[in-house]
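Presenting chain A:
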Amino acid sequence: MKCDRFIEALGAKIKILEVTRQCEDQVTALVEVNDLPEAVRFLYYDMGGYLSTMIANDERSINKHYALYYALSMEGGKMFAGDEIAQDEKCFVTIKVLISPDSLTYPSVTPLVPACVWYEREAYDMFGLVAEGLPDKRRLVLSDDWPDNLFPLRKDAMDYRYRPDMKEHYNEPEYEFLRPEGSGIIDVPLGPLHVTADEPGHFRLFCDGDTIVDADYRLFYQHRGMEKLAENRMNYDQMGYLAERVCGICGYAHAIACIEAAEKAINLEIPARAQAIRIICSEIERLHSHLLNIGLACEVTGNYNAFMHIFRIREYSMKLAELVTGGRKTYGNVVMGGLRRDMTGHEIKESLRILKIIETQADEVWDAVMDDPRQMKRWKGVGILDKQVARDFSAVGPNIRGSGIKRDTRYDHPYDFFKQIEFNVAVVEGGDVFAREMVRYMELKSSVSIIRQCFELMPQTAIIIDPTFHVKPEDFALAYVEAPRGENVHWIMQGSAQKVFRWRCRAATYNNWPSLRFQFRGNTIADAALIVCSLDPCYSCTERITVVDIKSKKSKILTNKDLKEFSKTLKNSPMKDLR
Partner candidate 1 sequence: MDFFYLLLQLVSAILVAPLFDGISRKLRAKFQSRIGPSVFQTYYDIYKLLKRGRTKSHSTSYIYQISPYLMFITAAAMFCALPITYSTHSVILSQFSDIFVLLYLGALFRFIFIVAGIDTANPFAGVSASREGTIGFYTEEVAVICLIVVMMGTGSSNLPFITSLVQEGTYGYAIPSFSIASTAFLWVMYVETGRKPYDLAEAEQELQEGVLGEFCGKDFAIIDVAILLKQFAVLGFFLVIFMPWRFEHPLLSLIVFLAEVGFLYVMGVFIDNFGPRFTINKGMKRTMLFALSVSCASLVLYIMGI
Partner candidate 2 sequence: MNILFLILTLPFVCGVIMFVMPLKFKLLQNLHILLSIAVSALLLSAVGKVVEGAELSAFHNFIFLDSLGAIFLSLIAITGLLVNIYATTYMKWELEEGHITLREVKNYFALSFIFTATMSLSVVCNNIAFMWAAIEATTLASVFLVAVKKDKSSTESGYKYIVLCSIGLAFALYATILLYSAANGKVEGEAMLYTNLLANAASIDTMALKLVFIFALIGFGTKAGLAPTHTWLPDVHAEGPAPTSALLSGVLLKCAMLGLIRYYAIVANGAGFDFVQNVMIISGTLTLFISSFFLIRQHNVKRMFAYHSIAHMGVIAFGLGVGGAIGLFAALFHCAAHSFTKALAFCSTGNIARIYGTKDMTKMGGMIHIAPLTAVLFGIAICSLVGVPGFAIFVSEFLIFKAAAIDGSYLLMGLFAVALAIIFIADFSHFFLATFGKVEGKVEHNSEMKLGENFPLIALAILIVAFGVWQFDSFTLLLDESVKTIMKQ
């Protein structure tokens, strides 16, 4: 069976307490707490693993302990040609440890495997689990005014409706940034409200003149408590919709990943047509996402003309999505066992026509951009992600492929219909913004081809199988989808009554953030926004705004429609009926 080789090798070095198998390519090994760093390091560096996710879990109701799961994707280090595990041996190995609620401490893996840093910081925020020896113990997820001893993901911590009082903004405690030592450095804040950073995140650039000496960041402004929201409350059909709302751009990948995690746990095989359409949707998502990113990469350098034209093309991909799913952006068609909506032949034909348009026009614009030496100068050599850094931090998606590491979940762990589709993994050496945009462009092209293949190979079967299934409590499984930004990993532990016990959703960008600091260094402020943009960080968008009258303290919530209406006509001022 897959995975056994790794378990054996691990067993030769470290005492394994227990091995459980979740599905064909997923195995979990329980080890002693003190062996944890060595076990993870061994699998990561010696056996060629990448850290896919790490899950902290409050299992006191099950085994009176907290548990940590370090899920490693065993695919080879890929640092040089041939440094890769054979295709049929690639799998996921999870190292599990149990932590006693009395001590709440475990040895940190980060000093050995830097990729763990955010996970271990988050484990403290959410569960109060202290990683001994973690070099960076600052708060990661929770806001700075969050009470100190309240760990929201503990099962007994807090009611999900409960939320601590907010502080006034000027009373917020100051976050401690890693300000470099040395004189004459200016702190340039980028965000949370900044013209080019559409996402609310705060980047602190430490600059000497225009040169970035070092950078630090404070993110999670949009933390919405979704994992808490899902626990013990939602059934699996609802989960799909919730997961899709994790992200405004690549929500669909989350939806599939989440549902497939549940399907994996019960070894449910969905119909081929459903598989194909899931792939089509996710590739359409990749299309528009990459177009968006390439456009933005032009825009942040000031090339509005290219930006406008790329967005014009992106409009076609939205139309395509509408044809396939009925929704322009948020498709909402994934359910346990398959899909909700099928396609007609006419829609397929129309889709193929639009695909053609997208392909030709994207080529035209891309050529124009490539021909502009000024644009190339802005992209080349900027924001270089060193190959070793990428390896150490388990970066994903175009970010790591731009650094010359051939890492693509569709290729490493083919899921669904991908087993039947031929495509090339886009890998570009260089690690700079240009390399990442090039990867995106190549993927854009391959997405078009994948969609075409899917339309061709798509069998005429049902799109859903009868979702009568029974989930076993305490079973868990991992699902993975290559979203436009990289691998999305969802981990679900089943609870009783067909509800989720613990849902861990790890979006692609989560693995890309920690190495950003090293991409910033040595570049200029002008490039900072471009570098962030080339990472293609996940946006969490909202389409509601609140109007507040500061005098009367009254407010009114406007929908997108209201707002647009008012902006266009200047009638029905929202200021009239504040409550």
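Going forward, contacts are C-beta pairs under 8 Å (C-beta built on N, C-alpha and C of every residue); 3 or more make two chains touch, one makes a residue touch a chain; residues count from 1.
Picked so that all candidates are chains of the complex that A comes from, given by their letters.
The structure presented is a predicted model; accordingly, all values stated were derived computationally and were not measured.
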{"item": "Which of 1 or 2 touches chain A - same complex, any copy", "value": "1"}
{"item": "Chain A - residues contacting candidate 1, complex", "value": "186-189, 194-196, 207, 209-210, 298-305, 308-309, 312, 372, 374-375, 377-378, 524-529"}
